[in-house]
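The structure appears right after this line, and notes come after that.
For this depiction, one protein chain was excluded, whereas all remaining protein chains were kept in their positions.
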Amino acid sequence: MTLLRQGFAGRGPLVRLPGLAPLFLALTLLVLGVLIVLPLGVVFHQAFARGLEAYLEPLKQPDALAAIRLTLVVAAISVPLNAVFGVAAAWAVARFEFRGKSLLVTFIDLPFSMSPVVSGLVWVLLFGAQGWFGPWLQDHGVKIIFATTGLVLATTLVTLPFVARELIPLMQDQGADEEAAALTLGAGGWTTFFRVTLPNIKWALLYGVLLCNARAMGEFGAVSVVSGSVRGLTTTLPLHVEVLYNDYEFVGAFAAASILAGLGLLTLVLKTVLEWRHSGELSASRRH
Amino acid sequence: MWLGLVVVLPLTALVLRPWEVGLSGIWSTLTEDRVLAALRLSFGVSLLAALTNIPLGLMTAWTLTRYEFPGRRVIDALVDLPFALPTAVAGIALTAIYGPTGVLGEPLAKLGIKAAYNPIGIYIALLFIGLPFVVRTVQPVLQDLDREVEEAAQTLGATNLQRFRLVVLPAVLPALVSGFSLAFARAVGEYGSVIFIAGNMPLKSEIAPLLIVIKLEQYDYAGAATVGLAMLLISFGALLAVNGLQLVLARRGRA
Partner (left out) sequence: MSIDEILNRRRLIATAAAVAVVPGWASAESGKSLTLLNVSYDPTRELYKDVNAAFAAYWKSRTGQTLTLNQSHGGSGKQARAVIDGLEADVVTLALAYDIDEIATRAKLLPANWQSRLRNNSAPYTSTIVFLVRKGNPKGIRDWGDLVKPGVQVITPNPKTSGGARWNYLAAYAWALKQPGGTPAKAEAYLSALFKNVPVLDTGARGSTTTFAERGLGDVLLAWENEAYLSLEEFGPKFDIVYPSLSILAEPTAALVDKNVQRHGTRVVATGYLNFLYSPLAQDLIGKHHFRPRDPKALAKYGAKFRKLPMVTIDGEFGGWRKAQAAHFADGGVFDRIYRR
């Protein structure tokens, strides 16, 4: 299972159903146009509905800037956490045989099939004032829910599978030969990791991080449960879109949304460039 | 350790919390009309959307891998947009399009089709978020498809349609199934993009994740956890079934 792969058009005498080409092309364009391009167009159209001035104005508000900053902070914490976890988990799964391995893989996948709302809910059940650890935390002055920590936890849970999922097939494919060679030549464990393992997986890792980051910045359902939506303090950019929308600031809401859409597009561009330049290294995991 | 902290611990809370109200409490929550209707709606519409995404995704992947045309790369990149676009943004945008005064909503309304604020709206939103999953699982398989087999089929005088049915389809079937299951799993839990367009009528267009939120706002923590757990178990069961199906397909493909 691999998400979001792009490749090259087939060459040679493959089945192409050439007669159907125009029909298929037209249908594809129609489907993508209606389903995907139109919503994107609406976001930008609404954002610029009253000109550039009106577009920039809401983005200069302190609350908007705080939301942007918070989104970046949350992503800056949860993405590296998941990157480290992803490498460690992929390493464990690809290199070692142990009992409960398939269980581990299942748990890595689990956040995929969990509703984001549930991903937020579980933290409330744990750390909310009425939750298991809530009273203890409160007595000790530690705030998790309705603070940055809670936002980070919810985001981390939602984006957990992305890096690990990219790396596992690749590392399984590559095998441990090179690492074994390095170890025989007397290199230490960490040296081997940084000189051999990491360079081998760096592009796939970067790719996974990119996906993880896109999702982390755009997450809405999970963070809305744990945010408390205090303006300028616990609203991330997607939540700020909702706040503005409810303030009847439609231009502002779509302006903030267009930043997120822009981030999404930037991710896509980076991804395409990455694949274009390193398609060979990435293709290993594509076959799974 | 990290996994334990971030996944297992919260899940434990989710699994244990409903028992506070006892088995009878869980049972009465699960048999509430609204809960049943919401679960049926969430899983039903998700199934429908994921099924629709199979032909749409296959066609898109086919076009992107088999034909050369200007702008192919751009379109290829755009397929991922639903994945990168925040769900709330998608929800607002889709509502603007399919609402009664929207670009598509207005002509549809003239035809007597109410797109937004009923299950059709939910279906559209779930189509949107599910499409990339099918395209991206099928695309690599279509690319790697063994050329010789197709050529052989061609030399044996198989027609295009026959070749497609006998050679291409069996090869992509496992990928289609896994793309379908991903789109399905994602759709069942989807919240942000759906609540804006759904209309949220009890028993009619109220999705299960929204019901979790509603239960939470009524201070019914156990009830919220019960619905959450039920959703997780059902989608987990569905995924297991799909994985089993995939294994069977893969074996048959090899044989």
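Things worth noting here:
We call the chains A and B, going by the order they appear; numbering starts again at 1 in every chain.
What we mean here is this: a contact is a pair of C-beta atoms (placed from the backbone, for glycine too) under 8 Å apart; a residue touches a chain by one contact, two chains touch by 3 or more.
Everything numeric here is computed off the predicted structure, so don't read it as measured data.
Within the complete assembly, A:Tyr245 is the residue of A:Trp91, A:Phe107, A:Phe220 or A:Tyr245 that touches the hidden chain. Touch with the chain that is not drawn comes from one residue among B:Asn53, B:Thr95, B:Ser178 or B:Thr226, which is B:Thr95. Contact residues of chain B toward the unshown chain are 32-34, 95, 99-101, 116-117, 195, 199-203, 206, 210, 213-214, 216-220, 223.
Along chain A, the points of touch with the absent chain fall at residues 73, 76-77, 124, 127-131, 134, 138, 141-149, 152, 228-233, 243, 245-248, 250.
Just so it is clear, only the chains that are shown with their structure count from here on.
Taking each chain's centre as the mean of its C-alpha atoms, chain A lies 18 Å from chain B. Chain B meets chain A in the complex at residues 2-3, 6-11, 13-14, 17, 56, 59-60, 62-69, 72-73, 75-90, 92-94, 96-97, 103-104, 127-128, 131-133, 136-137, 139-140, 142-145, 147, 150-151, 153-154, 160, 163-164, 167-168, 178, 182, 185-186, 188-192, 208-209, 212-213, 216, 221, 224-225, 228, 231-232, 235-236, 239. For chain A in complex with chain B, the touching residues are 1-10, 12-17, 19, 21, 24-25, 27-29, 31-32, 34-40, 42-43, 46, 81, 84-85, 88-89, 104, 107-108, 110-119, 121-126, 130-132, 153, 156-157, 160, 211, 214-215, 217-221, 224-225, 237-238, 241-242, 245, 253-254, 257, 260-261, 263-265, 267-269, 271-272, 286-287.
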